[in-house]
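One protein chain omitted, others in place.
After this line comes chain A, so read on.
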Amino acid sequence: MNLSFAGCGFLGIYHVGVACCFRKYAPHLLLDKISGASAGAIAACCLICDLPIGDMTSDVLRVCTEARSRSLGAFSPSFNIHRLLLENLEKFLPEDAHVRCTGKLHVSLTRMHDGKNVVMSQFDSREELIQALLASAFIPIFSGLIPPKFKGVRYMDGGYSDNLPTLDENTITVSPFCGESDICPRDDSSQLFHINIANTSIELSKHNMYRIVRILFPPRPEVLSNMCKQGFDDALRFLHRNNLINCTRCLAVQSTFVVSETLDEDLEYDPQCKECKLHRQEALVSNVPESVLSKFQEAIDKANHGLLHWLFKHRGMKLLSVLTLPYTLPADVMYATFTKFRTYSTNRGSLIVYRDSARYDFVNFIGEIYESKSYELGLRGNAVLIPPYFSCSRHLCTRRFMVAAPQMGNGVWELSKVFMDKLSYLLNKINRKRQQLSAKITCQLAITEYDKYDVESCQDLKSENKMNLNFTLKLEDSDLPLTQSPVRRFKTKEILQRKPSFTVNRTDTLDNDTFDHILQVTSQHDTIMAYYYLDENNKVKVTEIFDVSNSDSPIVQTSHEKLANRNLEFDDNWQDEIDADWNGQDSNSADGASQYDIDEILDREPIFSDPESEWTGSFKIDEPEEFCSADDHRPESERPRQEKFEQEQKEKVAA
């Protein structure tokens, strides 16, 4: 079964909810092709690249709050959705995103010159993938004037031609508008009229009218949170209605081949599995994962605090901000023109140029002082909130720094900053030597601030990086141009590249969605067992069972489980060691130990064949620990017998 996500602008938060549910309860549905347009394409890409949902959420929320902070919303000239998306995609997508997405991700685009729909699924590089996603989300005039190029042709938002690309008959369609889609909100209003725009069916109800407006005007974080929950619930309802929820421990991945034509295409599962039933019941009452909810709470709190919000809570203030629009708008427009000019001048060719320009901007002296200032501010406030990537932190910091300043002041201030940036950029272009000089200065600044750490030793740095995100950030900012040897530079880059993966892990441990690993497990491991059988409808059914306990990927298991499993692993290794070393030294104990091991392995084997009894007792985990701890106290010859005795007892109890 394929998935298809509708394009929907800021309503993309609905897709986050749906993605959450699929990750949690039906990861096997994510193995096939996923298509989408605009925001849907980005959601599809995130799902394929296995990005943590928490990050996706905070990402969407950040863009929304960014848009809401302006008096004209997303339509403010200085709000550059294109750049925000670019930054976020650059930041979060893994290096091999294009490899993962090729053939799986299908992005719907509208060709600029003839308005025809094009579905892309071949991406040669990460830049190309990002470019395709951006093109798919490009609304002319709203996002910019010149549509982006992809493989030499200019494209715009896929929503103009095919907003809900379906690849075949068995496509599950996801749309945040109530209408004729598999997963969509069900409104309690209209019962008759609906329209079909660009393949997305939209019922003409009051709620849909509200949603349509919210495509480009992001609502409050509270409303976004509700939309996300709605997505989760709708997806869950769909999965439940179609019996697509399976249990994860026995992880039966089922495929069906239709031998002869049958009407019924529903996937069926083994109805006997108790755990599946339990899982389904649990799913019925479940809610959006805590990790996502916490992100929402954060955003809501952030929106409801601060001086600006307090001021603008009052209607009078709102009116005032609208009335002063004629005065603030020109400044905003001016500022926007400058920033746009800057981005275009650097962004025209490729994304690499954009990155370089960011670096140039950074290197200049004035910019540096400003950055370090705002950075310090951020540090004092809340260290965790600062994202690791420079460009984004700059964003956040400027917001934070000027949260109390009125919009007008913002514009002027940023304008002057941009002007200075521009000037220094030009200077840099003229004189490259000077640029290097200034770079040195910045780095020294960094050292004096953090004299505790030794920049020279890279090993130390690595370990510090892990613990202190802020420090990494600083490093990346300065980009260490003072280390002139290419080797050193490479190493720092390595650190930088590794860093996002670190944050991913961190959020994952916070996440409760332990189910995305199933995908990983199925792709990495062989099955323990597979049944092939022909049912009465002439369908060949395949059920594959995977062993989850042995996969050592960190996200598959909780830290506790992992520890236990590692102990088990040591046990196995230990036996080899015994065979190699101990055999010659002490034959008695070696015999005993090896015998024990065989017994233990025999005991362990039913784990796979009998999934229900497998995880009930903790004795499997306890054994090796006891065994290891007993190493010091007891004579070795006694151990196995004791163990065996205990096992026998337990078996008796179990019987």
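The rule is short, and it goes like this: a contact is a pair of C-beta atoms (placed from the backbone, for glycine too) under 8 Å apart; a residue touches a chain by one contact, two chains touch by 3 or more; residues count from 1.
Note that contacts and distances are computed from a predicted model.
Remark: of the listed names "GTP-binding protein RAB5", "Proliferating cell nuclear antigen", "ATP-dependent DNA helicase 2 subunit KU80" or "1-acylglycerol-3-phosphate O-acyltransferase ABHD5", the one matching the undisplayed chain in UniProt is "1-acylglycerol-3-phosphate O-acyltransferase ABHD5".
Only one of A:80, A:205, A:225 or A:428 touches the chain withheld from this view, namely A:205. Within the full complex, the residue among A:127, A:182, A:233 or A:290 touching the omitted chain is A:182.
Of A:196, A:287 or A:304, it is A:196 that touches the chain left out of the display. In the full complex, chain A touches the omitted chain through residues 169-170, 173, 178-182, 186-197, 199, 201, 203-207, 209-210, 263-266.
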